[in-house]
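All protein chains of the complex are present and in place, except for one that has been dropped.
Letters A and B mark the chains as written, and numbering starts fresh at 1 in each.
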Amino acid sequence: MKEKIIRKPQLGTWLEGLRKEYEIWAPVKKNGLVLFHPIESAKEIHFDFSNTKKTAKDLFFPQSEVLFSFRGGEIEKEADMVLEKPRIILAIRPCDAKSLALLDKVFDSEDYQDPYYVERRKGTLLLGMACTHPQTSCFCTSMRSGPFEKTSLDLLMVDLGDDKYLVEAVTQAGKDLMGKDGSFEDVQEKDRERLAKVKKQAEEKIKSKVVIEGLEEKLDKIFDSPFWDRVHQRCLGCAICTYLCSTCHCFALLDEGVNSREQRVRSWDSCMFPDFTLEASGHNPRISNRERMRQRVMHKFNYFVKNFGETACVGCGRCIQNCPVNIDIREIIEEIENEQPLPS
Amino acid sequence: MPENEKQLREVAEKLLIDKKVDLIIGYEKGTLPLRTRPTFIREPEETKRLVWNSRCENNLSLYLKTVKEKVGIVAKGCDSRSIVGLIKESQVKREDIFIIGVPCPGIIDRKKIEDVLDGRELLEGVESDSQILLKAEGFEETLDQDKLLHASCRSCRHRNPVLSDTLVGKEISQPQTDEYSDVEGFASQQDNERWAYFNDETSRCIRCYACRNVCPACYCPQCFVDQSLPTWFDRTPHLSDTLIFHIIRTLHTAGRCVDCGACSRVCPMNVELRMLNKKTEKDVKELYGYEAGKDLEELPPMATFKIDDPQEFIK
Partner (left out) sequence: MNNLYRPKPVTVRKIIIENEAKDIKTFELVFLNQEDREKFNFTCGQFAMLSVLGAGEIPIGIASSPLDDEYLQFTVKRYPTGVVTTALHSLEEGSRIGVRGPYGNFYPLETMEDKSILIVGGGFAVTTLRSTIRYLLHEKNRSRFKDITVLYGARSPGELIYKSELKQWEERDDITMYITVDKGDENWKGRVGLIPNVLKEVAPSSENGIVLVCGPPIMLKYTMLPLLDLGFTPERIVTSLERRMSCGIGKCGRCNIASKYVCKDGPVFTYRELRELPEGAP
C-alpha cells in the first residue's frame, strides 16, 4: 500500500502532468448541476459536492452509443471501439466506483463481453475521492460499500482538511500515476491520525441503515402480495430513478436516422416505461405500473442477487433525492421486511 | 397554515367515515427535509398523515386519470384549474370527485433552496408563518417564503380554488400580478439569444419524461413519443429531437396548461422550459380571450371553432 500526501495547491501541477497522456474527467458545476466533464485545468474542478447528478456509468455505458452505420441495406462503418486517449476519472465517489464492479458482471462476463463497455473500462483509470460528508440519503454502508471503500478504484484520495489530500494507491496503475510527479510528500503520523478521525466521522454520518440480509428470501414470498398495490401508487412511471441510478443498465437497440446516415444505436431504456415489454401483438406481460415497479425492486434485490450474487444497488441515494414524488427505496425495503407473506 | 392542516384532516376523516369517498388523495410528510409527497388514504384514522404547508408542490389532479374509486382530492388553485380541464375533456366525472379546496399563497421552489445552500445538504427546515428556517452543516438562515416561491406561484392569479366542494380555511386575497412580465422580458431579447437559450436548456434534457408524466394535461393512452409507426423522433437525445419533443408537448398543452409549475419542479436536470408554456398561455389569452381551467362551461379554444376566430396569421 503506497500512501502519499499532496497539498491542494500542488494538485493542479500533478494533473497538468497527467493531462499529457490522459484525458481527465472531473466534476464541474454548471447550471446548478455537478456533472463529469473533460477538463483543461484543475481550476475547473468543483470539489465541494456530495455526488454528481448523473452517475459514472454514463462514462462507460453512455445514454446513446452508435454501434454501426449503414446505407442502402449494407453496413458501412462499425463504430470505433477504442478510446482516442486513455482517460482518468477524478473524484469519482466510492459508491459510483462500486457500481462499475456491478456493471462489470453484466457487460464483462464469462459468456459475453460488451466490446464498447470493456474497451472503456480498460482504458480508464479511476481516481476516487472519499466521502467526508455523506448525505442523509446515503446508505452505502448497508450495500457492501462505504464512504472510504476502494472497490474498482486505482487511487483513493481523502480530503484531510488543512489543505491536504491523502492519496492511497490501490492498484499498480494508480501507484504509477503517483510516481510520475514530485508534488507528493510523505505521510506523517498526524496525517494518519487525521485520516482515522475523518473516516470515522464519515461512517458515523451515515445514519441510514437498510437491512438486506434476508431480503431476497422475503421478496420470494411476497411476489403476489397486495403490498405492491400500495407501493406504486404515487409513481409517475418516468425514468428518473433508472436513468440516475448507478447500476441500472437496461437498453434498447434501435435504428435511427441522422442526416441521411442511418445508424444502429444502443440507447438507455427504462423498465418503468409502459412500452418496455410491450409486444407487437399488443400483449404486455407487465401491463401496469404495479408490475413495473415490482420488477424494478425484484430485479435489484432479488433477481440480480440470484444471477450475480450481489444486490444491484450501491446506496448512492440518487433515486431518493431525485424522485419527483419522493418514493424512497429505504422505506420500501423496510416495508418489505415487515410485510406478512400470504399463506401459501 | 397549521389551523388549516387540522381542518383538512377533519374534513378528510369525515368524508371517509361518512363513506362520501373511498379514497383521499392529499399530501403527507416526505422522507427528506422539507419534502412532502402525494399520499393515498383509505382509512379514516390515517388522515392524520395529511399535511398542508408551503411545500405541497405536486399537482394531485394527475392521479384522477387512473383512479377508479370515488375520490376526495386536495386541490390548490392551480390544481383545481387542472381538474376543471380534466372534467371538460371528459377524463373525470364531476360527480366522482369531491374537491377539498385549499387557498394557497404560493409553494416554495426546492431548487431555489438548493441555490441558497450552494451545494450544502439541507439537514432541517422549519416553516413558520411566512418564513422558512434553513439548516445545513455550518449554515443557518431564515428566509421569507416570498423569496423562495416558484416562478409559477409568483405570477399566480388563482390563489383560491376555482372549483371546490368545500374550502379549508378562508379565501385569501389575490394580489394583482403581472403574470407575463418574465415572458415579455424574454420575448424582447434577440431571436438568436432566445434560440441559444432554448438550445442550452434542452441540451441537458435526458428524456426521462418526468415533465410529461407529472402533467395532468398529458393523458394520451399512447403519447406521440411512444409511437413506433411512425417514429416521430429518435430515442437518442439529439438536440433537435429533444427540442421537438418539448415544442410539440407545449403545443399539445397549449390552452390547457394552467402553469402549475410541476414540469419544471420535477426536472432533475434543471431544464427550464416554462417560458415556452407561459408564452403559449399568453398567446391563447390574447387570441381567444381564454384562460385554461377557469370555467366549466367555457369551451376550450383548441377544440372548438368559431366563425370569428382570429385569422390575421393567414396571409
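Just so it is clear, a residue touches a chain if its C-beta (ideal position, glycine included) is under 8 Å from a C-beta of that chain, and two chains touch if they have at least 3 such contacts.
No experiment lies behind these values; they were computed from the predicted model shown.
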Neighbouring shown chains of the undisplayed chain, as defined at the top: A, B
In the whole complex, of A:Glu23, A:Glu119 or A:Glu310, the residue touching the missing chain would be A:Glu119
Write down which of A:Gly161, A:Gly182 or A:Pro285 is the residue touching the left-out chain. A:Pro285
Go through subunit B and note every residue touching the omitted chain. 228-229, 231
Taking the full complex into account, what residues of subunit A touch the chain not shown? 67-68, 70, 73-75, 78, 81, 106-107, 111-115, 118-119, 220, 223-224, 249-255, 257, 262, 264, 266, 269, 271, 276-283, 285, 291, 298-299, 302-303, 306-307
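Operating definition for what follows: only the chains that are shown with their structure count from here on.
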Using the touch definition from the top, list the residues of subunit B that touch subunit A in their complex. 30-33, 35-40, 58, 62-63, 111, 114-115, 119, 121, 123, 137, 204, 206-210, 212-214, 226, 234-238, 265-266, 268-270
Under the touch definition given earlier, write down the residues of subunit A that touch subunit B in their complex. 29, 31-34, 48-50, 53-54, 63-64, 133, 135-137, 230, 233-234, 236-240, 243-244, 252, 254, 256-258, 265, 267, 269-270, 273-275, 320-322, 324-328, 330-331
